[in-house]
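Take a look at the following structure, please.
With one protein chain removed, the remaining protein chains of the complex are shown where they sit.
We just call them A, B, C, D and E in the order they show up, numbering each chain from 1.
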Amino acid sequence: MAIVIFSGGANEPLAVAVAAQVGVALGRRVIARFPDSELHVQIEDSVRGRDVYLIQPTSPPADAHLMELLFLADACHRAGASRVTAIVPYFGYARQDRRARGREPVGARVISDLFAAAHICRVVAVDLHTPELEGFMSIPLEHLTAVPILVGALTPLLPEDCVIVSPDLGGVKLAQRYATALRKPLAIVYKERLSGREVEVRGIVGDVAGRVPVIVDDMVSTAGTVSAAIGALVQACCIPQPLVVATHGLLVGEAVERLSGVPVRRLVFSDTVASANHPSLPLEAVSIAPLLADAIKRLHSERSLDDLIVHH
Amino acid sequence: MAIVIFSGGANEPLAVAVAAQVGVALGRRVIARFPDSELHVQIEDSVRGRDVYLIQPTSPPADAHLMELLFLADACHRAGASRVTAIVPYFGYARQDRRARGREPVGARVISDLFAAAHICRVVAVDLHTPELEGFMSIPLEHLTAVPILVGALTPLLPEDCVIVSPDLGGVKLAQRYATALRKPLAIVYKERLSGREVEVRGIVGDVAGRVPVIVDDMVSTAGTVSAAIGALVQACCIPQPLVVATHGLLVGEAVERLSGVPVRRLVFSDTVASANHPSLPLEAVSIAPLLADAIKRLHSERSLDDLIVHH
Amino acid sequence: MAIVIFSGGANEPLAVAVAAQVGVALGRRVIARFPDSELHVQIEDSVRGRDVYLIQPTSPPADAHLMELLFLADACHRAGASRVTAIVPYFGYARQDRRARGREPVGARVISDLFAAAHICRVVAVDLHTPELEGFMSIPLEHLTAVPILVGALTPLLPEDCVIVSPDLGGVKLAQRYATALRKPLAIVYKERLSGREVEVRGIVGDVAGRVPVIVDDMVSTAGTVSAAIGALVQACCIPQPLVVATHGLLVGEAVERLSGVPVRRLVFSDTVASANHPSLPLEAVSIAPLLADAIKRLHSERSLDDLIVHH
Amino acid sequence: MAIVIFSGGANEPLAVAVAAQVGVALGRRVIARFPDSELHVQIEDSVRGRDVYLIQPTSPPADAHLMELLFLADACHRAGASRVTAIVPYFGYARQDRRARGREPVGARVISDLFAAAHICRVVAVDLHTPELEGFMSIPLEHLTAVPILVGALTPLLPEDCVIVSPDLGGVKLAQRYATALRKPLAIVYKERLSGREVEVRGIVGDVAGRVPVIVDDMVSTAGTVSAAIGALVQACCIPQPLVVATHGLLVGEAVERLSGVPVRRLVFSDTVASANHPSLPLEAVSIAPLLADAIKRLHSERSLDDLIVHH
Amino acid sequence: MAIVIFSGGANEPLAVAVAAQVGVALGRRVIARFPDSELHVQIEDSVRGRDVYLIQPTSPPADAHLMELLFLADACHRAGASRVTAIVPYFGYARQDRRARGREPVGARVISDLFAAAHICRVVAVDLHTPELEGFMSIPLEHLTAVPILVGALTPLLPEDCVIVSPDLGGVKLAQRYATALRKPLAIVYKERLSGREVEVRGIVGDVAGRVPVIVDDMVSTAGTVSAAIGALVQACCIPQPLVVATHGLLVGEAVERLSGVPVRRLVFSDTVASANHPSLPLEAVSIAPLLADAIKRLHSERSLDDLIVHH
Partner (left out) sequence: MAIVIFSGGANEPLAVAVAAQVGVALGRRVIARFPDSELHVQIEDSVRGRDVYLIQPTSPPADAHLMELLFLADACHRAGASRVTAIVPYFGYARQDRRARGREPVGARVISDLFAAAHICRVVAVDLHTPELEGFMSIPLEHLTAVPILVGALTPLLPEDCVIVSPDLGGVKLAQRYATALRKPLAIVYKERLSGREVEVRGIVGDVAGRVPVIVDDMVSTAGTVSAAIGALVQACCIPQPLVVATHGLLVGEAVERLSGVPVRRLVFSDTVASANHPSLPLEAVSIAPLLADAIKRLHSERSLDDLIVHH
């Protein structure tokens, strides 16, 4: 059973890098839009009896990227693929994991059901915002983590006297994993979310004064949480110019403005999401292609993923 | 079991008109996008035990409008709705009804499965490009037709000496229904599709010379087929300034340019798709709100739809 | 994973020929009826871990042949077959692809669901009346075509001055495929269907006078369409004694009487359906066993079917 | 929610009687066959929002009658029926309840899955050969019994000195129910089944000498079991001219010959299966229409069926 | 559609109270065990067409109580219930919401799938440990909260100078809801979980010195977290004799010993779980019967649950 890797349209550079490390050429496919916006997908290499991997984060525009993934999967299924694995380095809609205010959809479950409807057999995700998503799916979900790779990239950048900071309560477990790996102390900024998108910083647990904060989170989306945390940290007399580290650097909405306006030393993101060029930001991209390539090789040869997976 | 009608974001004016004719206020809901493009949906009126109708054509942008429909349906399901009926006046992806060139998805089936995954119980569609779509769904699909409404709107506009024209072979059955209803002769332009989007007109069956052609089709998308048909008809000595009639006036891509460049007397479309303002075009919109309102009232009170439905 | 081929009771000669070309003996099975008409099926060779192919057209009596296929598939599933592929050279009920007159079943969807209920993993069909059937199934359907084989058989039989004729509008695409392959001109007889089974010929597009017509269709069932077309062609001064070509030669109802009464030069059918002996007809059977054997060999060894498949 | 009852083609007289007792006219439907043997079904009355009951035993020809039922159910589902209940007075394939000889299908499970695939919501059956069939279905199965009706018909026919006889071990529980209701002694003929259809009587448990035997069974199919039992009983010095009672009088194969050749006093069957006229047999038909009508009325008005149901 | 309420065997006193407040008698049913430990369930009242509510927390022994619920649901389904709602006041296995250490089951998803397999239509739960469980289910889950009831019971017990304490980071959101409702300050004990069941308290956020701590949590299981938190609070100079409040008072393992050994003023639990008598503990039970009765009445009459539901 030979391996074939296809890229959706969301992050081709990552897919190219992954395929190169797996040692195969990316499968050829057409992803196009008809003038009426409808998606057209065509697989150009035979996938019959193949072990197919589709690499597609559901980064913005989320719906279009999701639909590409579903159409690619259906095309592979109908063309006789033995097994279709969706590699979704950034899994959107993961925050819609319950009905927060009554009559909402459970978005993450809707998406999970769409995966199954499109004949996807298995999902590989990286640093999910909600690890419980695993239970939303009937098919197996392998939950990889980019933390070791980001830790490796951080190590040479760290000043001696730094502190790992979780910018909110929800991120404490992730921050602890960084703190343990880097052997640094931990601090927590806890915030009160006042309304949908604005935050109000409330306090800091742990000693940050005189230290360089290393703010860690699973994703930086509009950078609201991070910039508010930086404000609080500066007020608490940390050494300004913090580092910011996250698996997913979405940088949407006012993110670039916000981050340009605060004294960030370095922004370290993985490449789960295709990044635009932001010359005003001190970005450092760390590729997770080795992680994904390793996972694919192991999945293909049926070896354990145990040490690539998030343990809680 | 009370009735509640919600509008997706694709065609609110139509939904407003339908609700008014049904005699209820549109249900309140929030449809918004987070900065990272993810959809946020919230139902603001109780739907518990209600008979819910969601009005949403999957017009461009197709994926976003589809996702809105799925999220609305899931929200209604989880909030205890008794029954969720999707009213999809224009059903996108209906042309992706088979694998035309080998390793493609069967897009219309993928969409059909997504409907079921989102707990939709029943679909109402209007003048589907592929009537076989009914068989793609496990849930009942009611296939309404706007032809009688369009015929009603056409009647006062028709010159005595006109001919109903199908602009290609696939549309002959639809054209016959117009011809019968209007008691006019029928002609067929048959074309050879050379490549994806360009067409080459080949010949005309029927007598068009000296008559005003009334070109009828299920949808006018990029207007390529229609403008080519007009070219052939003019060459065949019809009276220039044809009428063009279709259920779905998508007018995407170069449609406006193409139609502005040919001598069209009138473009008669229903309002299944929310229309932009095109001052350069002699557009006439005919509302299908009465049709949809009638269907909803019958479905709600469990009366037969027989005379609203396409018979083949 | 070894291959096993079983024949249902509908067309054993074809199955024998296919197995011979694949290079295996037909698997042994019992298909019998109890005195109360109930079907009894038993598989006599082990199928555990095997790649099983069941060859069974759903030719008349359609229900009985369908049920044989379902029982064979269930027996193979329960006996541990790795994969059950149904080879359905003639797929009945394909014309019941929508609700034509209101409260009908969508027969083709019912059949499609039965296939899945019986644990069939994949279907192979030949020249479907409705290619959209692919979307009726959740499992992959491989839509093969017998046209190249029939073209090969036709070539030596063709007079120089002939014309490919589609006997109705629905068959134009198929006729074009013959015309292109044989490099012959194309004509269309278009008919108006008056009532269920009687037809009224209306006109002819294309030049047939003085030519030998080669009428092509996907199937010849009661021969009503074909014999009406011959009447029209003769009236249009073609050279009498046309050829008739079709993938599926069902010849039911009054077919033999009708075809005996018109001046047919040759009737060329494939052997998708087991044929009775009709000495009064100039039948020529062309076997699709090589096509099916090739498809099975490729499916078994996971090679592409691309060039055996209908492209639209 | 109004009630509608349709009859399949297998037993219209029974359906007419049931509808009359329920107090409604039978719904109008077309059941026809195309010349190629394919089934054509059409519902002519609106079923939208209706509580639909389909009456169809799967008596010979079993496959055709089964398919009629499935197509009727699908048509009702797609036409908007609220609930489709299949009344299957005689449930064929009930004896194929396990794999008896290795690689067989479990026919009764296949049939059960087809019911669900056709959107049937509930099944009503009468005196099933295998009561475990209930567990084959995910939908509820109401297992009614005709025994009280048959007991009522038997009572005036019984000589004082009679004995209830089960013609084989499998029927003992049923015979006990008759014996208890009629307050008569019980005897058992136990047989050794030598090959598929022939039987060899072995012995008799219980006192039959000088008594009139009343042989009871769930069905009389080829009458092999019954005629062998009569032979054994006569040999055991019972009073000749036994009575034979069964819910389902299929009388297929050599049944009429066999029963004409033995001294049967009376054959009492219910009308679950439409009976042919057999002047040579002393047949007495007892209608279960009151039972089915009662069940339908209770199901429709949501009242308990408890006293109509088989208790084991 | 009448209402019927049945109690499983896990908490009959609660079910009795709920039924009384709904104004109906509890439905009669048998729940027994055969000598081989197999469960035997029988419903003694007709449920045909009824709106059935099954009240059963999955408290210890969890498997046996779960199986009772599944068997009751299947019995109601097969007996013709219109709708089966499972009221699961305490939902066990909710903490097994992801694969924490590699090759584990996602227990909560397994349980969710079992619910669907047993034909349960809807679940009502109270103060779930993992609100994301909603996404594990395809059927609607109504997530009620006992917090207002517990707040009502707490109010008269509260000393003026008290502080709401979350005993770990995971419970902060719940603690905030209490703090807001009671208008009291908030503190957090954050712990490091060292091994499976032992905990090590690390620090306290917020001002507790000189105040009476009110420790709030969703459940008190072995009381390890709570007793460790009390230790830390006492060390931090709070006023000893804290109050402990939780929705679910499981009190398993060493819970009674632990709580007897610390200076607890009052233990306030709801009655989601049937409580044993612990004379050594200052227990105060607050009934959620009014909450469940209110929910059932609203669900039955199809009114909104909005103000009974957890909003995040």
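Assume a residue touches a chain if its C-beta (ideal position, glycine included) is under 8 Å from a C-beta of that chain, and two chains touch if they have at least 3 such contacts.
Bear in mind that the values here come from a model prediction, so they are computed numbers and not experimental data.
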Q | Partner chains on view for the chain not depicted | A | A, C, D, E
Q: Pick out which of E:Pro105, E:Pro148, E:Pro263 or E:Pro290 touches the chain that's been left out of the picture.
A: E:Pro105
Q | Hidden partner chain, touching residue among E:Val16, E:Ile139, E:Val252 or E:Ile309 | A | E:Val252
Q: Decide which residue listed in E:Leu54, E:Ala79 or E:Ala187 touches the omitted chain of the complex.
A: E:Ala79
Q.
For the chain left out of this view, which of E:Val24, E:Ala62 or E:Leu182 touches it?
A. E:Ala62
(Q) For chain C, which positions touch the chain that isn't shown here? (A) 1, 46, 48-50, 77-80, 82
Q: Considering the whole complex rather than only what is displayed, give the residues of chain E touching the chain that is not shown.
A: 35-44, 46-47, 59-64, 66-67, 70-76, 78-79, 92-93, 95-96, 99, 101-107, 109-110, 113-114, 116-118, 197, 221-222, 250, 252-254
Q. Touching the missing chain, which residues of chain D?
A. 97-103, 106, 108-109, 112-113, 130-136, 138, 143, 169, 172, 190, 203, 205, 306, 309, 311-312
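One rule holds for everything that comes next: only the chains that are shown with their structure count from here on.
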Q: Mind checking chain A against chain E and telling me if their interface is mostly the same residue numbers on each side, over half, or mostly different?
A: same
Q. Taking each chain's centre as the mean of its Cα atoms, which chain lies farthest from chain D?
A. A
Q: Take the average of all CA coordinates in chain B, do the same for chain D, and state the distance between these two points in whole angstrom.
A: 50
Q | Where chain E touches two or more other chains at once, by residue number | A | 134, 306
(Q) Chains as vertices, touching pairs as edges: which of line, ring, star, complete or other describes this one? (A) other
Q. What chain pairs are in touch here?
A. A-B, A-C, A-E, B-C, B-D, B-E, C-D, D-E
